[in-house]
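Submitted below is the structure of interest, expressed as structure tokens.
One chain of protein is taken out of this complex; the other chains stay put.
Moving on to subunit A:
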Amino acid sequence: MTVVEDRPAPPADAPRRRPNPVLALLRNSWRQLTSMRTALILLFLLAVAAVPGSVLPQRGVNPENVNKYFAEHPDLAPKLDRIGAFEVFGSVWFSAIYLLLFTSLIGCIVPRLRDHVRALRAKPPAAPKRLDRLPQHAVLTGVGTAGPGAEAGVADAVAVEAIAAELRRRRWRVQVRGTEVSAEKGYLKETGNLLFHTSLIAVLLGVALGSWYGWHGNKLLVAGPDNAFCNTRQQYAEAKLGPRVDSADLPPFCLTLKKFDATFLESAQPESYRATVDVEERGRATRTASFSVNDPLRLGGANVYLLGHGYAPVLRYTDRYGKTQTSNFPFLTTGDATLTSEGVAAFPDVNVDPATGKRNADLQVAFEGLYLPTAPQQPPFTRSEFPTERNPAVVLVAYRGNLGMDAGIPGSVYQLDQRQVSNGKLKQIGDRKLAVGEKWTLDDGSVLEFVGTQPYITISVRYDPGSALLLVSSTTLLIGLMGALFGKRRRVWFRVTPAGTPPATGATETAADPAGGSPTAGSSLVEAGGLPRTDYPGFADEFAQLVAAIRGDGTPGERAGEATARGPAGTREGAQ
């Protein structure tokens, strides 16, 4: 689209016959798109478009809630899904708005950047003829006194020099043209503005970089060396790789959870968490590291974040033939603060007749139920009383039959296949509460023992190559923003007239006129004008201060006190 932008307007002398209608349309649309009005409308649209992203559940934030929404609104949900309402921030319409906005932004920045560079290199413009028509105007005398009897020309030159020096000292950009001094200040405003808007583009690039080349995965990690996790695609319960990332790109490292510490207040509110892991990275000795919420484990190619924690009950099952198997499958927390957890321990490969060596698919066993870190003293045993293990117990229902795991239908590993229960292939054979060390002998003589628990943590492993750019660009964004908001662009002019010559008009009613009239002999008469180029209500003060400093013998130091007394504005705006 910049192509259209760069196309020069037809030269003035070229006959303007047959303007290409397509080009004209393109040019017009481009102008429309890059206007402030359009930017404003697009900004507003962006804000409105983000609203459904908070009202409706989002897949990227909470996929379970999306499924729940589908269950609760079976008619509406698919329709909403079709328009991307569950992935608002990746939807076509949301992307369209911000891409248009950023196109508009680029179209806005490029010409302004060009103009600004030009302005930075240009000299402050010559004074307008009538300084008294400017918003600020003053007439002053006694600038650059060259002593009595000195030639008028000499006095003028001294005055001009004094004015220019004072302006430079105040960090104005100064241009002297004969007896005129032009000065401008506050380029920082536009510089900041451009820096700000350019940083916005860099922020977007940082986001894009992260989503193209980044990846992340979530993993539940039970303590113990048997449950070590190595960073491969297959080991993640869920993983999302950016379009430019291949499974082979994942950096190799392994983690073993050694220890998890959590402390809680009596109210069950968590106070602190800390996970301790063994880290193996390629080419490095195994080391121990610990991490926590707000304090991730930063490895070479990825960061590991602690998201949650819970318990995996260790259940030992001795089958009717005396063979023993142990399950330490994690029970997932149900969301209450006391860490009541639910899950299932499935033993599909038990009750294998040692005589035949054949597995009987109808003699599989599973235990489903709750784990309570602090079980109540009295029934019902449905809810834990505290998040740490003060009185750990499992409350389990035993099932025997076909678990339905061989059918090849993927099911949740945290739940029994209820279809098998409802079609009678899997039967309940009793329920029990077990404290640690307690054994439960089932009707067929097999035994379940609750051995204890192991802690588990849920972690998120992430790599985001855009984060450095994001950090840098958001910093420059902020700096630019402050420059843009607090910078004030303004111009002043001074015109030195030989003593005795009245200024172009007699209109000196400006409050800031400190001269009060009669020109003194031997000194020059100076007329000053000021023009704020942006909304800047403090300019009158700054101008008055400037004039006060320049007045008299031109040594500003002596005047400074007086100038400050007039008002603190001005110096504080000090934008250059």
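Keep in mind that, in the parts below, a contact is a pair of C-beta atoms (placed from the backbone, for glycine too) under 8 Å apart; a residue touches a chain by one contact, two chains touch by 3 or more; residues count from 1.
As a convention for this text, contacts and distances are computed from a predicted model.
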Name the absent chain as its UniProt record does, using one of the following: "Sarcosine oxidase subunit delta", "Cytochrome c-type biogenesis protein CcsB", "Xanthine dehydrogenase family protein molybdopterin-binding subunit" or "Glycine cleavage system H protein". "Cytochrome c-type biogenesis protein CcsB"
Sole residue of A:T34, A:T256, A:N402 or A:S460 that reaches the chain not shown, by the stated touch rule: A:S460
From the list A:L43, A:L100, A:L113 or A:A228, pick the residue that touches the absent chain. A:L43
Sole residue of A:L100, A:A165 or A:V293 that reaches the chain not shown, by the stated touch rule: A:V293
In the complete complex, which positions of subunit A touch the hidden chain? 36-37, 39-40, 43-44, 46-47, 50-51, 53-55, 58, 60-61, 88-89, 207, 216, 265, 267, 269-273, 292-296, 303, 305, 307, 460, 462, 464, 467, 470-471, 474-475, 477-478, 481-482, 485-486, 535-538, 540-541, 567-569, 572-573
